[in-house]
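Omission of a single protein chain aside, the complex is shown with its protein chains in their original locations.
Let's turn to subunit A:
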Amino acid sequence: MAKSHDGIHILQGLLVFGNVVIGMCGIALTAECIFFVSDPHGLYPLLEATENDDIYAAAWIGIFVGFALFALSIIGIVGVIKSNKTLLLVYIILMLITYAFEMASCITAATHRDFLTPNLFLKQMLERYQKSETENNNDKWMTEGVTKTWDKLMLQKQCCGVRGPSDWQEYTSAFRVTHKDADFPWPHNCCVMDARGSPVNLDGCKLGVPGYYNSNGCYDAISGPMNTHAWGVAWFGFAILCWTFCVLLGTMFYWSRIEY
């Protein structure tokens, strides 16, 4: 009798501890996903224009799942301490639903990260950057987003093109339609700028003299934050789900053994 009481207490203690961890992880997940959704690097317009912004959808789901995990963990703690069978059943079912949503979020983030290749951004940059004739409001919105983002990116990260400035020379583009190659072999934001925001030496930049133009590509500056975003959502969610799996199994076992 004493042993089974000890066993019960140990199991209760473990479940309470498990739920406390779930609650804290839920808050951490919410905070992390809010951080990603707030787009600190300003790269969302690029994703929006590719019409493949599902890593943001995964982060949005993560915000709500985090809250749900926190609330459910409190229910779980109360249910385990009071050994209330109804409460625990509610807890288990709602937890399973939350589990399913979080699973969807993780898989979405991991899968859609794979679509963000250099070629995707290259094609989008060539087709949308400084496009002069837009077909409808949606096109106009996306074009403005892409143009502003690229201008900011090239200035702040001192880079040019996706793989390098030669992207502008190898491919024709919407930019090339309105800007002649003789004056703009690449956008002027690719040039090294002085303190006032104008190129240090425009001829040197146009000729490609080292030191007067940005010779590295912007892909690292784009993929770095996006990788952090996708992997942060996917792998942290995965870790939470592995822990929640154990706690849920323990709760189910506990629930099945409660006598009224």
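Points to keep in mind about this one:
Assume a residue touches a chain if its C-beta (ideal position, glycine included) is under 8 Å from a C-beta of that chain, and two chains touch if they have at least 3 such contacts; residues count from 1.
The definition used in the following text is that contacts and distances are computed from a predicted model.
One subunit of the complex is not drawn; among "TAF1C polymerase", "39S ribosomal protein S30, mitochondrial isoform X5", "UPK3A protein" or "Alcohol dehydrogenase-like, C-terminal", its UniProt record names it "UPK3A protein". Looking at A:Phe36, A:Tyr56, A:Phe70 or A:Phe238, the residue that reaches the missing chain in the full complex is A:Phe238.
Touch with the chain that is not drawn comes from one residue among A:Gln158, A:Asn201 or A:Asn216, which is A:Asn201.
Among A:Ile92, A:Leu155, A:Met193 or A:Ala221, only A:Ile92 touches the chain left out of the display.
For the chain missing from the display, the contacting residue among A:Leu47, A:Ala110, A:Cys159 or A:Met226 is A:Ala110, taking the whole complex into account.
Seen from subunit A, the chain kept out of the figure touches residues 4-5, 7-8, 82-83, 92, 96, 99-100, 103, 106-107, 110-111, 113-115, 117, 119-120, 122-123, 126-127, 165, 169-173, 176, 180-183, 185, 200-201, 203-204, 206-213, 215, 231, 234-235, 238, 241-242, 245, 248-249, 252-253, 255-259.
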